[in-house]
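Comments concern the structure below.
After this line comes subunit A, so read on.
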Amino acid sequence: MVLLETRGLTKSFGGLVAVDGVDLAIEEGESISVIGPNGAGKSTLINLVTRMLDPTAGEIEFKGESITGYEPHEVVQKGVSRSFQTASIFPELSVEENAQIASLAAEHGSFRLNFLRHRDNYGEVEASAREILDAVDLLGQRNVTAEDLPYGDKRRLELAIALASEPDLLLMDEPTAGMSPEETAATVRLIERVKEELGLTILLVEHDMEVVFNVADRIVVLHRGAVIAEGAPEEVQGDPEVQEAYLGGVEA
Partner candidate 1 sequence: MFLVADGVVLVVALDRVITILLNGLQQGAIYVLVAIGLSIILGTLKFVNFAHGALYLIGTYAGLLVTLQIQPTGGRLADWGYATLGLGWGFLAALVIVPVVVFVVGLLMERFVARPFYDRPDTDQILLTFGLAIVVQEVFKILFGGQSYNFARPAWASGPVHLPVVGAFPEWRLYVIGITAVVVVLVYALIEYTDFGLVVRAGTRDAEMVQLLGIKLSRPYLMVFGVGAALAGVAGVVGGPLYAVNPNIGTEVLVPSFLVVVIGGVGSITGAVLGGILIGETLAILVAVAPQWSQVGIYLLAAIVLLARPQGLLGTEEVAP
Partner candidate 2 sequence: MRETVDDDTESFTDARAELQIHRNSDPVNLRLRLRYDYAGTRQTDSGADTSDFDPADRTTVSTEADFVVNDRVVFIGGIGLTHADDTNGSDCVRYSFREVFNTTMSAQALAPVVTDEYGDDLSFYQLYADYNWGQSQQESMNTYFTEAGWSQIDSVATPLGTSDFSSFLSQVPRDEADVLFLNHYGLDGANSLSQAIDRGLNEDVEIVMPLYNRPMAQAASGAIDGVFGTAAWDSQIDNEPSNQFTQAFQDEYDRIPSGVAQLAYAQTLQYAAAVERAGTFYPPEVIRQLEDYEYDNIGMGPETMRACDHQAHRAVPVVRGLPEDEQEQGQFFEIVELTPRDEIGYGCDEGPAAECDLGPYE
């Protein structure tokens, strides 16, 4: 079953076409990696899917339903979650509160006003927040203020926040950027594990080819906003056009 599909998705800023008629189909359970040189339109593509940007043309469907007119928070409620490029946690809140606010969003969909109710009374919120923290091995640090976490743990908390909304599709924008090799390896293992445990579909934007080849079932290559190649990692690696546009720089 196709989980996410884009048809002719286009975004231009003035004269610049950042995303150019992208047709993309992601099967449920699949891990896809979007690669491409800087300025290829990867981030714009993600922003279009999460509805942070309005497309100039084209259509986005999620679970067979058009989400082109949705608000960002509605997209999240449909089951698309995103882990950000820059560290996206609430630094002053505790690790647990970070997870709770994300769980809250997932449990209650649109935020309800429950003035007099202590949020710990939401058994589900509490439970799912802990579950998620456990999944990313942060449960032991749940009372730590987020900004005091080491860098790698912050990235994991970020991932936990993205997972708390119980997404079907997880969009990850360079999840290992700035990490040491050890942290990167740990993160790759973590991604593999949560994908396994939660049955996630993953759309990964990543520069680190090692991560890409480790995580992705399929690779989509963007160049100047357009898809120039698509296929299993080995196929893409051998594609001359890709080598020309992107990997080419390495071999030439």
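One rule holds for everything that comes next: contacts are C-beta pairs under 8 Å (C-beta built on N, C-alpha and C of every residue); 3 or more make two chains touch, one makes a residue touch a chain; residues count from 1.
These made the cut because all candidates are chains of the complex that A comes from, given by their letters.
Treat the numbers as computed from the prediction; the structure is a model and nothing was measured.
Among the candidates 1 or 2, the one that touches subunit A within this complex is 1.
Contact residues on subunit A toward candidate 1 in their complex (touch as defined above): 50, 52, 71-74, 76-77, 82, 84, 88, 90-93, 97, 100-102, 104-106, 108-111, 113-119, 122, 125, 161, 164-165.
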